[in-house]
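What follows is part of the complex, with its chains left where they were.
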Amino acid sequence: CALHSSCALRDADPLPQASFFPPNDATMLPPGSFSDKVAFVTGGGTGLGRAMTQGLSQLGATCVIASRKLEVLQKTAEEITAQTGNKVFPVACDVRDPAAVAQCLDQMEKLTGLPDVVINNAAGNFVSPSEKLSPNGWKTIVDIVLNGTAFVTLELGKRLIRQDKGASFLAITTIYAESGSGFVVPSASAKAGVEALYKSLAAEWGRYGLRFNIIQPGPIRTKGAFSRLDPTGAFEKSMIGRIPVGRLGTPNEIKNLALYMSSHYATWMSGAVVRLDGGEYVSMAGEFNDLRKVSKQQWDLIEAMIRQTKGS
Amino acid sequence: CALHSSCALRDADPLPQASFFPPNDATMLPPGSFSDKVAFVTGGGTGLGRAMTQGLSQLGATCVIASRKLEVLQKTAEEITAQTGNKVFPVACDVRDPAAVAQCLDQMEKLTGLPDVVINNAAGNFVSPSEKLSPNGWKTIVDIVLNGTAFVTLELGKRLIRQDKGASFLAITTIYAESGSGFVVPSASAKAGVEALYKSLAAEWGRYGLRFNIIQPGPIRTKGAFSRLDPTGAFEKSMIGRIPVGRLGTPNEIKNLALYMSSHYATWMSGAVVRLDGGEYVSMAGEFNDLRKVSKQQWDLIEAMIRQTKGS
């Protein structure tokens, strides 16, 4: 049954310890933290991008959200503005196309001026055995994730430098950007590229008043991500089983971290890579962590056997 | 003159770009974020430990600060309590001694009960060519930094597990824990050990409601650190010169990050290692970053020469 949607494992139960770690959806930073600030969020219409935009708007920022589907952006923009009273501008933009990026930024400059806060969050991904990947499948992901992020970042950087204006850049990558991962190989490669891009510019463009940081989220149930990464829902349970905190993350947890990193409280942060994943990465990577399956009785047995071995 | 204290370079000037990145000393989290919480901070009497304790206390926590010098702790405790109105308890404790650690925690249990927030911040360090290091010099640092952190963390962990109480653990390491660094070798080794300890326990002890994270600070002028790392002040200027943000950090910037990571906003964070260093690490590590010294005119020359090379 494992992979039939009829036996959907979606919304798999958290582990018992999750009760120690309740998610907090409230916005953490003080009201007005982004007053008079302009924020630009790619992929801001859905999922994590939407949550971050909501937070920025709530704290006073004027926001511009950019992605391909204008209707989705418009709906999100209206809803957030209705909630917060602050303007959210939707701008259609396919980040794979440098000319479209330039046009989108022209539009932004007219609407709001250049941003103080930039969040590169747009991405594409899907699971597939690598032997089934075509050159086109590969390029689609690399074009959105790596080239798209580079086009937006380089073009914005040049304009900010010309206007002698400082800004905070944030990129959303993933916990497998450093380790790599099978079955999502174009995404792993492109996200690793994004991380090197941001670390490089952190070093190079500090002198222009720009800082660059990275968040690596662990698994968070968003429609966009999960429909292409775990369409059957079969994988979710095993993921939760190895997360020390015992549950998936929420978009608002990413929001709070992202807002801190983009704020005037974090002006000394640049070139940082912050993993927010319930501990999943260290749990997977550590060679002996599977021993969590060993019971108390079994430990007693093991201990006795070790004692029997001579020497220390 | 470089190393004579008479020509003290201390308080070296920030770089021009620092004006884009003003430090913000205000406490970021909402008031009451740590109400009804107990916090335990080693080395809480001075420097970064003091700043973190101040922040926790200001936001409602009852604090216990522990280190060797009781008078220093007492003075800090009184000053903070006077400011915030919340109790800060000083407890003398040499973390190198497991029995002293156990006694200190006994005392804490009586005063406040077990903590919700633990910050392992105590450390020792000094600069020296490694060929001048005696076994004792080596051990002094490893005993404080690595064994001390382990004794505090293991003993607290066991007690929390027995009482089925959740908690957040934070360790303060350094940006050279991963890369290593000459001339501070015992500190580099011990801090690397602390990071492995915290990543390991993040994986293993999540099931008990415990999470473990790490902050790697860059250079922040505290009396403790700078008197043993840059006693002549000669090194400070060259450090600032390579920090993209163009200035040293402040204890309050560490405070705000530490408070976020220890708070109920970060319950999904475990096993994370957060660098807060003005970009110094990426700036040092990247092979071509020294090209920041190349002038605009020189770049034109270089570009012309590259164009002359045949092929792409």
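Points to keep in mind about this one:
First chain written, first letter: the chains are A and B, and each begins at residue 1.
Operating definition for what follows: a residue touches a chain if its C-beta (ideal position, glycine included) is under 8 Å from a C-beta of that chain, and two chains touch if they have at least 3 such contacts.
Please read all numbers here as calculations on a predicted model, not as lab measurements.
Displayed in place are 2 chains, all sharing one sequence; the entire complex defined by the structure file totals 4 copies.
Going forward, only the chains that are shown with their structure count from here on.
In the complex of the two chains, the subunit A residues touching subunit B come out as 15-17, 19-24, 26, 28-30, 166, 199-200, 202-211, 218, 243-247, 249-250, 253, 256-257, 260, 263-279, 281-283, 286, 289, 292.
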